[in-house]
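The following block contains the structure, expressed as structure tokens.
Note that one protein chain is taken out, while the other chains of the complex remain in position.
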């Protein structure tokens, strides 16, 4: 049994982590922290967990208790993992960070986008970007995993096959992404109200969203060169799901893109390349640790359209975090996260 | 491994059954039938199941193939199980019927509500009503289980504790029920369109809904006398979930209703009596085989209000069917259906 | 042209009032106040009003400016109208209060439910309850109108025909009500988030909701005797709409209820008794100042079921406020609020 701690477990990625870990045969959640809810029972806040975590109570974060865990998940706003990571690592505890704290390798870039200095630049060398499909080897035995963001997961998985092969013009990548409202978290913001986000669609963050540098970093790693990326996220009236519609120019129209994608992901348990002509629905991955995608070249032109869908809370956050834990601890990679999506 | 057949697997209870059985360690789906979709791969219709049932293809119903199964689930419109049940039972195959065919013990009553003669009245004596919380013993080794309807499950579980104890006036029961749209099935009806059922609420079936006699039968069994029931179902703009708001008059205001309900369901793995004052949300059971409830007596009056929620496709259909299979085959009752609900 | 002031115009009843008044040929909004948004243009907060109120800016409430208006609408939390009403009335300005401040005639009762002393008990004698269908004559030339709450509107209109005629047992009234989320206002509360209220249904306020005494007061006025009322509101995953399902016992089953309701409301422009057997949808009144209803007696029993739907922001708030203004100022009652509902 792996002893697990969760820091900041009151948000949506926290409750989703608990849901997934409840089905994981090797996981036991020892401690879950929340300053604001300390003393409250987890199941009083999340009744869906009644019967699964009846004895678990939110506690004030405490390095000693956390340090006694084998692994600690951070489901916190940015900045928190920066301040606690070193101490936990010293205690021999592994860290799987669902926040943005260790996703960017460049501390300057991080500071620019997050508006504050990077709090733990010396830990960056050991931070491993936790996208198994591109970085699995580095994740084995990793002690500090930075779980990718939701948009970055959907976008990178959809574009990496093209960029790795040098097939797409790296200067003209467009990612038009649609996200369910849970991506905005459980904070009490007017913009996330049912009556604000419901029955409506809008773009946001057009001048620059914090996931942009993360996506660009990943695409550049795959392409081996500078990537020109336009990223436009949209708020969609659904709870879960990201639909990334990706546009790239290909010079060589003779390439069999369907075969390329199928081969690239043939051995991947959490990526599903759908048959040619498919249009994946976000609900086909609801609750599942899966990225489904389809590749199109409309009217046989030079523009490739990749459709890539994930559940932002699972493959885009908590599920991918568990996948990372499984890899880091040498367990079966899909242990506890192999169940099918909930449809309808 | 239990060899499983599913008749009529293209609807929502069918795909939900497949989802649940994919996580069941003792179940193997051997055959799934659909006249209209014969020859089509299941995963082409339900991409959420890709990777779980890749080899499974809809076939034309065939008594011989079905008869080779240990158990056959019917996820069909009413009338179909009537016509196939006898032959399968003769072949030694057990039947778990999710349709309404064997729910009413009175064949005349069935004929009145369904507008056609009962097709298998001679099988009624061996048909076992599959609500474990009131009928578990009869379900052990049952060969023909009639899985309760969705509304009847939520309503009976909420009222049985009162009626069994003779605490409620049986002549004045009101069940005001709200159901998600998936309760209407996957049929292409105008009334179930997104633009008809969305962003709106309405009652339906006020003069008499087919679940009324089933509920009444169950309540009368619990009360041991005639029950006067008013049942008003409402269509609610959500995919899954039933919220039953139940009203009953109690003569004796001194009874500790909270204790009564807690004791009644103390040993039940799939019923959760929430703390006093709670108001259960349907999403707290989404995807889970669970009925959560709370009991209120507003302003200390003589009217008891019970709030009872289920996922209509799980505890109200496919999950309860698997629970019935587990009981009938002598397995752990919650095997494969113990996972927590998906929230948010 | 009637010169109009609006106090507290940033919430949903405020924007709805602006939308309706934009179509009113005799209305001109002179001033709109908001302490928190003072200085901001209205159309920057509510882009749907661009082109209609481009010059209007939120200002700090000021008695002199407001006192120069012919009428001031309060779209504020409770307590605000208490503190400003006297001064405005003295200035000769009429008040139409959408808050709860003057709905209850009993100041003690008000204090009990709102947890603070009534701030203007001496004004209660001149406060007119603004439900035209029961109180139209008193509303003519009224100087202080208390616009009914949303639930109270739907419930009273549905039950008044029975209670006025002494047909229903006043001791056994049940109002099972379902409301869209906009009824909770535009406040940034976790419970109103898209991911909390979406795809789910729950009851709330079961022990006692603040609309209970208002409904009871109205029903008692109609019945001429004490009324025993159970009121259970539910949060429904839609933006607008209230569906009230009302239960009452009738002693005399020979009464033609359909005729009774049709006659009661024959001359009412904002109540629509639908044909026998109908089940009104909330969307059939979306955006319209209309209450549609249908009356049922299931299985010819002694329980009457009235289905009554309104748009909580229109007939349940801002539309009814405009209707009140039209009556008070001697204008055509439906001036500016006669447009049909938006469907789908």
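Read from first to last, the chains carry the letters A, B and C; within each, the first residue is number 1.
We adopt the following convention: a contact is a pair of C-beta atoms (placed from the backbone, for glycine too) under 8 Å apart; a residue touches a chain by one contact, two chains touch by 3 or more.
On a predicted model such as this, the values are computed, not experimentally measured, just so you know.
S.K.: Out of all the chains shown, which come into contact with the hidden one?
M.R.: Contacts of the unshown chain, counting the full complex: A, B, C.
S.K.: Out of B:101, B:133, B:199 or B:311, point to the residue that touches the absent chain in the complete complex.
M.R.: Only one of B:101, B:133, B:199 or B:311 touches the chain omitted from view, namely B:199.
S.K.: Can you tell me which of A:38, A:60, A:206 or A:251 touches the chain that was removed from the display?
M.R.: A:206
S.K.: Among the options A:88, A:307 or A:338, which residue touches the chain absent from this view?
M.R.: The one listed residue touching the chain not shown is A:307.
S.K.: From the list A:136, A:210 or A:296, pick the residue that touches the absent chain.
M.R.: Spelled out, the listed residue whose C-beta touches the missing chain is A:296.
S.K.: By the contact definition given up top, give the residues of chain C that touch the hidden chain.
M.R.: 12, 15, 18-19, 22-23, 46-52, 182, 199, 239-240, 269, 272, 274-275, 278, 280-281, 283-288, 290, 292, 339-344
S.K.: List every residue of chain A that touches the chain not included in the displayed model.
M.R.: Its contact residues with the unshown chain are 174, 176, 178, 195-196, 198-204, 206-208, 228, 230-232, 234, 236-241, 243, 245, 247, 277, 279-283, 286, 296, 298-299, 301, 303, 305, 307, 309, 344.
S.K.: Could you list which residues of chain B touch the chain missing from the display?
M.R.: Given the touch definition above, chain B has residues 12, 180-182, 186, 188-190, 192-199, 237, 239 touching the missing chain.
We adopt the following convention: only the chains that are shown with their structure count from here on.
S.K.: How far is the middle of chain A from the middle of chain B, if each middle is the mean of its Cα atoms, in Å?
M.R.: 36
S.K.: Can you work out the whole-Å distance between the CA centroids of chain B and chain C?
M.R.: So the centroids are 39 Å from each other.
S.K.: Just curious, how far off is chain C from chain A if you go by their C-alpha centres, in Å?
M.R.: 45
S.K.: For chain A, give me the residues that contact two or more of the other chains.
M.R.: Each of 12, 182, 199, 239 in chain A touches at least two other chains.
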